[in-house]
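As you look at this complex, bear in mind that one protein chain is not there, while each of the others sits in place.
Each chain gets a letter, A, B, C, D, E, F, G, H, I, J and K, in the order it is written, and its residues are counted from 1.
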Amino acid sequence: MPNRVYKKVELVGTSLTGIEDAISNAVTKAAKTLNNIDWFEVVETRGHVQDGKVAHYQVVIKVGFRLEE
Amino acid sequence: MPNRVYKKVELVGTSLTGIEDAISNAVTKAAKTLNNIDWFEVVETRGHVQDGKVAHYQVVIKVGFRLEE
Amino acid sequence: MPNRVYKKVELVGTSLTGIEDAISNAVTKAAKTLNNIDWFEVVETRGHVQDGKVAHYQVVIKVGFRLEE
Amino acid sequence: MPNRVYKKVELVGTSLTGIEDAISNAVTKAAKTLNNIDWFEVVETRGHVQDGKVAHYQVVIKVGFRLEE
Amino acid sequence: MPNRVYKKVELVGTSLTGIEDAISNAVTKAAKTLNNIDWFEVVETRGHVQDGKVAHYQVVIKVGFRLEE
Amino acid sequence: MPNRVYKKVELVGTSLTGIEDAISNAVTKAAKTLNNIDWFEVVETRGHVQDGKVAHYQVVIKVGFRLEE
Amino acid sequence: MPNRVYKKVELVGTSLTGIEDAISNAVTKAAKTLNNIDWFEVVETRGHVQDGKVAHYQVVIKVGFRLEE
Amino acid sequence: MPNRVYKKVELVGTSLTGIEDAISNAVTKAAKTLNNIDWFEVVETRGHVQDGKVAHYQVVIKVGFRLEE
Amino acid sequence: MPNRVYKKVELVGTSLTGIEDAISNAVTKAAKTLNNIDWFEVVETRGHVQDGKVAHYQVVIKVGFRLEE
Amino acid sequence: MPNRVYKKVELVGTSLTGIEDAISNAVTKAAKTLNNIDWFEVVETRGHVQDGKVAHYQVVIKVGFRLEE
Amino acid sequence: MPNRVYKKVELVGTSLTGIEDAISNAVTKAAKTLNNIDWFEVVETRGHVQDGKVAHYQVVIKVGFRLEE
Partner (left out) sequence: MPNRVYKKVELVGTSLTGIEDAISNAVTKAAKTLNNIDWFEVVETRGHVQDGKVAHYQVVIKVGFRLEE
């Protein structure tokens, strides 16, 4: 693992059903254009409320991926 | 949307089953006395342990709602 | 409750299925060697990604337990 | 000033024109129902973007006011 | 303890004599209008200085109380 | 709004005249290459001083935009 | 003092009377099993409220001690 | 630029008119006794409220200046 | 109060007896060379432990004072 | 320097030998695809341990670069 | 890697020569009593000054290690 360099990008995943699903949506979306995603970190969890109920979750994550050598 | 003002209040929802349910309980409770709730933000996640098992979740959130003009 | 003293230790629970399960795994593990665990606090939520999908969750928690008098 | 107690509430002021105006809108609104407001603290500054331009500012503030004795 | 919801409000207690007294003044004041206060958290400790001496303490706390079911 | 994903990028806008102008410069610049910018968040405000006067403002913001589905 | 190593552990001291006493209770308790405690750092101050009065203080501290060489 | 050393001092500028003016007032004041001021960083923005209106802004900044070699 | 400027300096007060005394010692010391001290803010509370007992408190504060016009 | 805009990206440099080398590796890598890099900021320092020894350093940095006008 | 649990402990390494050496000293010391150390995170860097020179470095780290299954 000599001197690898990684990049982190910040995404907001949304979901009607829950926090894990919002994370998964963001990771899946990122994986369409980024290879080598290695990890994610949750930065912030929030959501939208409508008619007195949670309408959807918004989870801000950072995903880290290895840059090609 | 001319010059709307919102207020944020801090609540702690609890749940026997999970984080989303604790959030939902706090939002539902708030909606009984507050109109126009628009969003929530998770501030802190913690919980109670009994007999070596998670007994309930305690999720501190802020809910934001629009003040009547 | 005269002058009780508690200790907090920091653990990382992992899970293939979700955040609550990762918390539960860490609490259960801690309870094998610690009596009187009273609460947990989530410090950080992150996870491992493989083949563009969340492979497992890593939840950093602190657990608090009462020291024997 | 013997043992006065103050309360702080969190508001979000919005404005089409700028940060000071958003603060002012929130303070003015609060002053309609709260007496004795003494100070404000900016917690967060953000805003909405439309068609590639800042559409309005959202400034989260706390206002502090003295509780009646 | 099924699904209880708590609210937190932010107060500033002041005192001529010390930090604990400032906390106590804020809690006592809050208890006049709020039932079921369960805990407080110190957010910030500051104070006023006059003629080169501490004139009074200002302690910002949050108090948490259970909302009626 | 089913499962939209947003990205946040961090920019530093500068301006000779003020904070709002620095924000606006960064948002306008970002909008040249990014569609669907929805919001900005101020991260840090600083500036350059020359000859004992504020020479220009530097405002670090994050802008959030919706990724194409 | 060549290359000494210290460890920090996190404790919660409680007291009916005040913050210093809560700190002291935690330090005294720690000193029963740890030698060479050198310092403490206050992490958080909170407490329990009963019948509208502060019932006890809970002070979270870290204590640092030198590991035997 | 071999091994220059800078110092930072913390100031609070006030203004009746706005945030930039408060920053400017603090920088101008500092420049009366300090040479070589290079930059400022906003630490906190707050203000005083009177009769339900913002009476003046208080902006806490740090200014950085090069120490003479 | 037209455009006053304040400065903040960071001090560490120590005391054998308690937190308020440590604050007071730092404020009194500062007042010997600084006029117009208006307020203090506690930044950090820590202390030295000797023979398993709190030996002295170290309280880091900032004191704010008005600069002469 | 009229109204320049900068972008910041977050990278993780790794190194077998030390923190400066990890920073340097990330900066060098970034400079292959980005012109006009002006500065870096260290966000976090961590590393991997193997067989009880530091195996490599991981330094999270942000690099800032000027966007072409 | 099914449901592994890790523990983190906080240490302060010291060194006469530099930051990496202080980290290394803490990790080496920890490895004498802990198996399976996987990573470290730098929490704080500070040091002692004597006769106007850095006398030694004190680096606060957390080390993470896998608990035996």
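By our rule, a contact is a pair of C-beta atoms (placed from the backbone, for glycine too) under 8 Å apart; a residue touches a chain by one contact, two chains touch by 3 or more.
Keep in mind the model is a prediction, meaning the values are calculated, not measured.
Taking the complete complex into account, the chain left out of view touches H, I, J, K. By the touch criterion stated above, the residues of chain J touching the omitted chain are 19-20, 23-24, 27-28, 30-32, 37-42, 63. Interface with the hidden chain, as seen from chain H, comprises residues 1-10, 62, 64, 67. On the side of chain I, the interface with the absent chain consists of residues 9-16, 25-26, 29-30, 56, 60, using the contact rule stated above.
As a convention for this text, only the chains that are shown with their structure count from here on.
The set of chains in contact with chain E as well as chain J is empty.
Centre-to-centre separation between chain B and chain D, using Cα means, comes to 22 Å. Once the centre of each chain is set as its mean CA position, chain E and chain I turn out to be 22 Å apart. Counting partners per residue, chain E has 9-10, 19, 30 as the residues that reach two or more other chains.
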